[in-house]
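A single protein chain has been omitted; all remaining protein chains appear in their positions.
Each chain carries a letter (A, B and C) given by its place in the written order, and its residues are counted from 1.
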Amino acid sequence: MSSATTPQPIRVALVGATGKMGRYAIDAISNADDMDLVATLSSKNPLEDITEAQATHVLDLSVPDISPDVVAFAVDNGLHTVVGTSGWTEDKRTALASQLANHPEIGVLIAPNFSIGSVLATRFAAQAAPYFDSVEIIEMHHPHKLDAPSGTAVRTAEMIATARHNAGVGASPDATKHDPDHARGAQVDGVHVHAVRLAGLEAHQEVLLGTPGQQLVLRHDAFDRTSYMPGVLLGLRTVASRPGLAYGLDEYLDLD
Amino acid sequence: MSSATTPQPIRVALVGATGKMGRYAIDAISNADDMDLVATLSSKNPLEDITEAQATHVLDLSVPDISPDVVAFAVDNGLHTVVGTSGWTEDKRTALASQLANHPEIGVLIAPNFSIGSVLATRFAAQAAPYFDSVEIIEMHHPHKLDAPSGTAVRTAEMIATARHNAGVGASPDATKHDPDHARGAQVDGVHVHAVRLAGLEAHQEVLLGTPGQQLVLRHDAFDRTSYMPGVLLGLRTVASRPGLAYGLDEYLDLD
Amino acid sequence: MSSATTPQPIRVALVGATGKMGRYAIDAISNADDMDLVATLSSKNPLEDITEAQATHVLDLSVPDISPDVVAFAVDNGLHTVVGTSGWTEDKRTALASQLANHPEIGVLIAPNFSIGSVLATRFAAQAAPYFDSVEIIEMHHPHKLDAPSGTAVRTAEMIATARHNAGVGASPDATKHDPDHARGAQVDGVHVHAVRLAGLEAHQEVLLGTPGQQLVLRHDAFDRTSYMPGVLLGLRTVASRPGLAYGLDEYLDLD
Partner (left out) sequence: MSSATTPQPIRVALVGATGKMGRYAIDAISNADDMDLVATLSSKNPLEDITEAQATHVLDLSVPDISPDVVAFAVDNGLHTVVGTSGWTEDKRTALASQLANHPEIGVLIAPNFSIGSVLATRFAAQAAPYFDSVEIIEMHHPHKLDAPSGTAVRTAEMIATARHNAGVGASPDATKHDPDHARGAQVDGVHVHAVRLAGLEAHQEVLLGTPGQQLVLRHDAFDRTSYMPGVLLGLRTVASRPGLAYGLDEYLDLD
């Protein structure tokens, strides 16, 4: 790609710089040739630090209580925004979409999961699910995790269930009559989900799809948090060209 | 789905009834509520047996030398045709497309692989490949197989290479300096392909995609030839609504 | 191996010839060069058919109600016996051992599982378990199975728990606080066991062992019942040289 002029770097203000994800993001943005990290904010900094630093983009990795204020401030100031904070319920997203209607040139991406591989695996699982009699999910995580099953497994099960329902596919066959100790695991929208907790692991998921004579297995392994950074950078590079609100990194992937 | 009238069954003439795939297809069609198997032809039967039986569809599972004649006869007689025979080179497909131009209502599907799971895995691999630094393929088959790597692995590698090229992605990183015995396997369009031959296995393939911090694995297992039958039936049920020539079962899958 | 005289073939009487396992055993024994299948008994045949056929070995694949009588008859008549029938409780095995004390030259093998791979995987799991912080089991079967978890998974968990207890190893770490739908599966002697039911599968099991920085996975796949036959033949070939009662095929494996 030859060009007479070098494109302007993306000027990123990072909110939530002292959290775990924030520290990885500082490294990732600093190492990206096409980005400048112009401000890093923790809970002690006023949001005006963003505008004073003449940022063009905001990366919000703060906490659920603060995130709506960060994004509202960014949009009001005409800054494209990528959000990795959780807690963006449908109500909050609707309110944000209303605000964005007054800023038709501004893009916001809210991504529950920045791992491109995980996002692809979930999408593929939902696409494939109507073509198989059976689908089950096994998620595997480090033993310090408090909840079972994982949020990603729940979302994957929901997307699978919706895809099967829309295609008119019935429940997976299951003749189990005797399971006194719940070996068959949880059911999320009718999809069985199993949660393994194992020292040495980080975050892994397998979707098993079976039909007579064959099996399709979609497995994703996240070995550490660096796995989220390519998705964060992809979001920052793409958000300015996608005005309005996008929910989920898969809206930015080219999967035709 | 209620309806005043039951739809007419699909009247299938099977060519190549005495081969391995043919015998499985007899069972599969006989067990399908919406199909009648009205003729089964081996190499000893004249093609006129198809029309005498008033077939509406032809399933061709014959041999490469005969298949073009079977399909030409079917199209001339206004019959929708599903083809599982190999050997349909680009030249032969071009000739068939010319013939089909004179029969605009007739559909033909030529499918190099009827396993829905395998077709999906290959498609997903090509879609995901541009988002990962590294991609390699491991195919695993029974030890009676004569060729390495498998045709499916070669096609998968070609599709991956095309997708990466189109997205401007370079070669997978590889610092190997010393590999005197070819442990790194074959390269197909720059994609490393490994072939395992193991007693007890039938036909299996893994595509490994890796990038810092994460891995995506797409695995397909075909335990026996029944795994091809759902794809054959899907082809027969869909071909009448898809005039013209389709190459590859994935053209019939709903993957938006 | 050259020899002036060919060894006498093993003369096998098969009890339970009409069951699923029995039909596979007929094929396996008939194809073994060193064995003659001299009698096949169903529930309609008197046990005297065994001695009339001058069998030297009995293979019992009958049903739990009949099996003790079959074995008692065989031992009384001086025949080495391999048993694949379930239901041999500790009480019944103790009674059989008493009977065998009067026939010191006779060998009997009772094998809950004839799959050599499965037996090895379970043994390896128990050996490795004390060296890892965490152990969990995932068993995967066809969806027609009535019970969860599988008997093999239960035995594997029990052997793992015993090995860890004997080595003074504590429970696997698990911070789970919130699991309302039992995604964490069953616990057998403190070992988490997960049961997957999937069309296309037959009988599969994974033991996952993890400790900081590493994972060991022991996986066994039984694709069909032919997988039991090498173990049956190994039992028949070995039992005459192992007087007394052996419980479990692993007693016949050379694993030093």
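Going forward, a residue touches a chain if its C-beta (ideal position, glycine included) is under 8 Å from a C-beta of that chain, and two chains touch if they have at least 3 such contacts.
Just so we're clear, the structure is a prediction, and the values are computed from it rather than from any experiment.
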item: Visible chains in contact with the missing one; value: A, B, C
item: Among A:Pro68, A:Gly84, A:Gly200 or A:Gly231, the residue in touch with the chain that has been omitted; value: A:Gly200
item: Which residue of C:Gly151, C:Pro212 or C:Gly244 touches the chain not shown here; value: C:Pro212
item: Which residue of B:Ala13, B:Val193 or B:Leu236 touches the chain not shown here; value: B:Val193
item: Chain C residues touching the omitted chain (full complex); value: 115-118, 120-121, 124, 127-128, 130-132, 167, 209, 211-230, 253-255
item: Footprint left on chain B by the chain that the document does not show; value: 132-134, 136, 138, 140, 143-149, 153, 172-179, 181-188, 192-201, 208-215
item: Contacts of chain A with the absent chain, listed as residue ranges; value: 200, 202, 221, 223, 227
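Definition applied: only the chains that are shown with their structure count from here on.
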item: Central subunit by CA centre of mass proxy; value: B
item: Far-end chain from chain B, centres as C-alpha averages; value: C
item: Chains most often in contact, by C-beta pairs; value: A-C
item: Inter-chain centre distance, chain A versus chain B - centres from mean C-alpha coordinates, in Å; value: 34
item: Centre distance in Å when chain A and chain C are each reduced to the mean of their C-alpha atoms; value: 46
item: Approximate Å spacing (C-alpha centroids) for the pair chain B, chain C; value: 40
item: Touching two or more other chains - residue numbers and ranges from chain B; value: 221, 223, 227
